[in-house]
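Missing here: one protein chain of the complex. Every other protein chain is in place.
What follows is chain A.
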């Protein structure tokens, strides 16, 4: 087996054997869907006339996928470094890119499974999401979104040395961003200056892209803008991650 394949298998096994984390990775966004779905049931957003669920479902999904990507890779990197596993890999002829590529594939698979499960539940009559025929346009957005958030998680996992630090930093990044980017609260109902400000946040582009695709407002232009925005964040944080990467805690 190739080093890349072996690392992917090892990550996959470590993931599925940790049932608690598996359960909450997939249940967490669903819990938010239920909470917001019940709060805003049957309501529409005044500014646009569209149902709340049309905003909240793609928003919570985007946040859930981004959150899982950030936490998954940040914890893995911190733990592998702390356990000296990165040193073990460092002493083998396996390139760093194989290590990161295997983690990337695991994150993509988790993200796609999350999305399928989440959309499936949101389509239930009680939540009343309507899936437009433009939904496949959400796929490139999701892939680029996972890439961008994975890069953010790599930066956090390279800097933080304890599980507590990873959780604290990642939550500080992800929770305010979820509110400011319209994941938990319709962006159209926010003050216009806040809507402009949210353009500097990667989650805004992920929300917009997924939301437009799911609700049928997506065109090549809007999907292209979301993808371009996420690609820029992926590139910036990817470069930052390469610079902050450490094989060991004491170097």
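The rule is simple: a residue touches a chain if its C-beta (ideal position, glycine included) is under 8 Å from a C-beta of that chain, and two chains touch if they have at least 3 such contacts; residues count from 1.
The definition used in the following text is that contacts and distances are computed from a predicted model.
*Asks:* The hidden chain: which UniProt name fits, "Cytochrome c-type biogenesis protein", "ABC-type xenobiotic transporter", "Oxidoreductase" or "Xanthine dehydrogenase family protein molybdopterin-binding subunit"?
*Replies:* Protein name of the absent chain (UniProt record): "ABC-type xenobiotic transporter".
*Asks:* Considering the whole complex, which of A:14, A:168 or A:194 touches the chain not shown?
*Replies:* The one listed residue touching the chain not shown is A:14.
*Asks:* Which of these, A:88, A:168, A:200 or A:228, touches the one chain of the complex that we don't see?
*Replies:* Once the missing chain is taken into account, the touching residue is A:88.
*Asks:* Go through chain A and note every residue touching the omitted chain.
*Replies:* Missing-chain contacts on chain A: residues 1-3, 5-7, 9-10, 13-14, 17-18, 79, 82-85, 87-95, 247-248, 251.
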